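In what follows, a structure is listed as structure tokens, so that the remarks can point back to it.
Incomplete set of chains, arranged as in the complex.
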Amino acid sequence: MARREETEQEAAAPPTYRPMTSAPTLGVGMVGYAFMGAAHSQGWRTAGHVFELPMRPALAAICGRDRTAVEAAADRHGWAAAETDWRALIARDDVQLVDICTPGDSHAEIAIAALEAGKHVLCEKPLANTVAEAEAMTEAAERAAARGQVALVGFNYRKVPAITYARKLIAEGRLGPLRHIRATYLQDWLVDPGSPLTWRLEREHAGSGALGDLGAHIVDLAQFLAGELLVGVSAVTETFVRERPLRSGPSAGLSGVAATGARGAVTVDDAALFTGRLASGALASFEATRMAAGRKNALRLEINGERGSLAFDLERLNELSFHDHTEPATTAGFRRILVTEPEHPYLEAWWPPGHALGYEHTFIHQARDVVRTIAEGTAPTPSFADGLQVQRVLAAVEESAAKSSVHTPVHIPAQL
Amino acid sequence: MARREETEQEAAAPPTYRPMTSAPTLGVGMVGYAFMGAAHSQGWRTAGHVFELPMRPALAAICGRDRTAVEAAADRHGWAAAETDWRALIARDDVQLVDICTPGDSHAEIAIAALEAGKHVLCEKPLANTVAEAEAMTEAAERAAARGQVALVGFNYRKVPAITYARKLIAEGRLGPLRHIRATYLQDWLVDPGSPLTWRLEREHAGSGALGDLGAHIVDLAQFLAGELLVGVSAVTETFVRERPLRSGPSAGLSGVAATGARGAVTVDDAALFTGRLASGALASFEATRMAAGRKNALRLEINGERGSLAFDLERLNELSFHDHTEPATTAGFRRILVTEPEHPYLEAWWPPGHALGYEHTFIHQARDVVRTIAEGTAPTPSFADGLQVQRVLAAVEESAAKSSVHTPVHIPAQL
Amino acid sequence: MARREETEQEAAAPPTYRPMTSAPTLGVGMVGYAFMGAAHSQGWRTAGHVFELPMRPALAAICGRDRTAVEAAADRHGWAAAETDWRALIARDDVQLVDICTPGDSHAEIAIAALEAGKHVLCEKPLANTVAEAEAMTEAAERAAARGQVALVGFNYRKVPAITYARKLIAEGRLGPLRHIRATYLQDWLVDPGSPLTWRLEREHAGSGALGDLGAHIVDLAQFLAGELLVGVSAVTETFVRERPLRSGPSAGLSGVAATGARGAVTVDDAALFTGRLASGALASFEATRMAAGRKNALRLEINGERGSLAFDLERLNELSFHDHTEPATTAGFRRILVTEPEHPYLEAWWPPGHALGYEHTFIHQARDVVRTIAEGTAPTPSFADGLQVQRVLAAVEESAAKSSVHTPVHIPAQL
């Protein structure tokens, strides 16, 4: 029950209301149906019911290799059709946008094929497992842009209202010249050495470990919030548990661990720490780990500037902490802003102040932004070029870690 | 991107998966389409895509008095049909459940009619504006129960996982005998004396002010969590701003305030404070107000028992604070539990640990529970009788406030 | 190691420095040497080394009934002499101020005797166990004031810098007209039903339980911060554990509990809850309890006004939380002020920003203020009249609790 009922009651039927059902359709075809598939489905299903959109997303088809499984996923998540070959998905006439939710090693092939087939693309992060793949994807995106197609990378945390709003405050100069960014992304699901080996812990499939999975997010956010790029890094990575029990289908018990006692090598990092410099000279520090007991999703950011500071914690994603250093010292302090006011980004369509949003709202906001970008012809953001830049930072991190942490420049092409 | 992809990938297609599309349909007809209508729509649209349900909710028809507005709402929120007469909605063959999201003064009439027409009913809180209405509704619900119908009241905050889990801990005895409950529900949208008069501030429509809107929630939660009833209260209520600017359609400016300067009387409470006793002898305190500057949705609870304590804040709804008093004093302390583990209530269907849920998830969970209650024939909870009991507490509060705060028993019929 | 070394280095020897050893002496005689005695000793010993004071406190003599014990206490706490009769202490020529740290039932007799003997008096709170005693003390204080003596009551929490500063913000109008005060003082040392009976749980010695011990503090703070008085209350009190094991010297084991299994009646309250109204019409709520498991010293205050709000928690006493409601909603929020800036009250003499003060600093600040009040002839605050007013509120609370919580006016004499 809420206080704005009357306001919204009127807002529900403004004279200018354009029925969503009369809006043109944007047919979405999604590849992959696991965790990210579920989250993206929620985004596509919901965006048009919350935001007034210029196009109506239609969940046209979902794609996976196992027919039974993909049909169940289509049924569960509300997709009209199921495909088992992503090439067939791309070829469908009712698909105008291909949404790629597969592991990183297949991103390049699918995304490039979709772009060449004239489809818009939304690709999960990290953009690819290698810089070379990401470059090829970015080139394909540039060619496609000339044909009016958009290509976006799924850095969904940019769509947390507190993050979007933090970017606004920084862009307005509320922090002044930046001095420090410190970013951590701490999880704990690998703390137990008996936790099984999966493809996520194998380099050939996952590309890297915490670095690509968690580090990619905080690198993107640091650059997005600062409005400038990292120019060099110094890094160390570590794999604390170098062998883990193998998982095997039939013989695996409740823990998912094979009864045979067989073990396999972990070939990615458990943790990656790095320092870096932004173009302006500000110092940054990053830590991505899956070994921080008790930290479940602790993506934490703090940015200090000459005129103020901001802090954020994804475990409390409705809050933004802001210190205004221009205030008198006696009344200054970090204030906890509940980013739930109607004037805050994305909040015009949601609930009254203080009514929390959650993780999946980032995907609803992403869907909104993708639709608007396509319909309005604005520059896509975050673009494949943004994803490529993150990939270059990750590559510099791995290079530095391999060279005794020596400061390693991030390759930034002239045209950027 | 997440760590449990592989697990969910397999889980997505278990051999026993039952396609949701093959499940029987539960046709929902909703009356009202403002704030609560939007929230309930989100619940009905989403529940079947997230939880495996025995029946598939279908958004059959939505009802409102203004045809243009209700059709726009149907289009926006995904309802198949629109009605302008709630009697017509009830009469529809494709409606098996009537979901009542109107102001409190129409609850009784609609709910009783729907129950008598053989429909299940979900009714927003507070159940009614008077005890007499609530009693009539509860009697109708009891008659309908004999015919296999369910009648539920929308105390959605019971469906916050942290609250549901808190109830479980208390029921298991983790707090021991209870000593104290303190509950506040603080908002600030009436702090500004220039904020306009609306129907929510008029007794004939709203029944009461902060008491029924906010106080009803914390009374219900206190009784739900404690597992016992309030037996008496001592109360004070206050209307700090006794006149407010009138709102008028055509002449209202951006602020919604009439340009004429005309003012009208506020006839409900701005704030209600009361103490109470539970059946076991535990002491409780309650405060509901819309005048707490800076508090947006501060529904806060703390419960102290002989063996431990729990604390909760709706502004951080993914967290539950738990103190285990049986631990050694040197390592004891309130721990911040992120209620996002797969073993926590409702979480089996959501995201990995640390990935936050939001306000609207309470309506998705409510939809899940309503469907299961109907399909499985279990006792409905929270029932109309629960809603009636809350109404009796609110009546005792108003009586005590009118009698110089003297302790006033809550009427509890023998059969309860 | 700190940043302000150079500043302080210079400050240490200003040309105008007046050697403290040349200042006149204020001889202090303290009655009682338990917890409060230790805390007051720390205050008297330290104030002159930290603050530049017009008089130098000298720890002249300490008084207790047991000679061995009081001599040990004198030695431990740095008092020059020990007395076993408080009348002898008062009679000493080297005592100009009598500091009363005994249980409440002896306050009146000692304080009145000291005042009549021409001594200044600082008396621990609560001022007395009854209103009649407090009235007699206040009358004695008024007579003594005419002779230039001061009489103060030890509401030391007014001397927490965050509290003193909160009062300043309110007095400056930063909160606007007040709407709400909510105050709790939660402890947990009686949660265990096996905790022994002591004189603190016997009405004849302690006067009351949580009410006088904890409730007196929050009543005083509410009135001090608001700058206005409580005019009426509605209350409930409870004794959850009505019998406790007897303690006996020789036969008591480690737990302090008699081995005989004998039990005695608890004759004071475990908890007291009350609502109240301030003269301006603002609503207040209070809760004092020793049964809140996990809360050790949770004196929490929140004050809401039309222009802002303040919140405080004694467990984090260096912090003040302030919400400025006149700011734009998008950047407004409760800010955590570290009350450790040199411009904050009492901080001019302490450490650099962010370096925390503790509980005992309230007694050092109290000693500073007592010395200045005496030397400068300013009006004493908190005065015996302030202590009497608190006593009247506590009496109204007990009266209301005895009369089914009916609203009970606080007696406020015409001259106040």
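All chains are identified by letter, namely A, B and C, in their written order; residue positions are counted from 1 within each chain.
The working rule: a contact is a pair of C-beta atoms (placed from the backbone, for glycine too) under 8 Å apart; a residue touches a chain by one contact, two chains touch by 3 or more.
Values in this document were obtained by computation on a predicted structure and should not be read as measured data.
A.B. asks: What is the copy count for the full homomeric complex in this file, when 3 chains appear in place?
C.D. replies: Per the structure file, the complete homomer consists of 4 copies.
Throughout what follows, only the chains that are shown with their structure count from here on.
A.B. asks: Over half of interface residue numbers shared between chain A and chain B means same, under half means different, so which is it?
C.D. replies: same
A.B. asks: I'd like the angle of the rotation relating chain B and chain C after CA superposition, in degrees, nearest 5.
C.D. replies: 180
A.B. asks: Distance-wise, how many Å sit between the C-alpha centres of chain A and chain C, to the nearest whole number?
C.D. replies: 53
A.B. asks: Averaged over CA atoms, how far is the centre of chain B from the centre of chain C? Could you give it in whole Å?
C.D. replies: Here the centre of chain C sits 43 Å away from the centre of chain B.
A.B. asks: Centroid from C-alpha atoms only, then distance chain A to chain B, rounded to Å. What do you get?
C.D. replies: 33
A.B. asks: Check each residue of chain C and list the ones that touch at least two other chains.
C.D. replies: Correct list: 323, 332-334.
A.B. asks: In the complex, go through chain B and note every residue touching chain A.
C.D. replies: 1-9, 12-13, 17, 19-21, 33-36, 38-39, 41-42, 45-46, 49-50, 66, 68-73, 75-78, 103, 124-126, 187, 189, 198-200, 213, 256, 290, 295-298, 314-318, 338, 340, 351-361
A.B. asks: Within their complex, state which residues of chain A touch chain C.
C.D. replies: Interface residues on the chain A side: 165, 169, 322-324, 329-338, 341, 343-344, 353.
A.B. asks: Okay, in this complex, where on chain B does chain C touch?
C.D. replies: 175, 179-180, 182, 184, 186, 188, 191-193, 234, 236, 238, 240, 271, 273-275, 277, 281, 283, 285, 287, 289, 291-295, 302, 304-309, 323, 325, 332-334, 404-407
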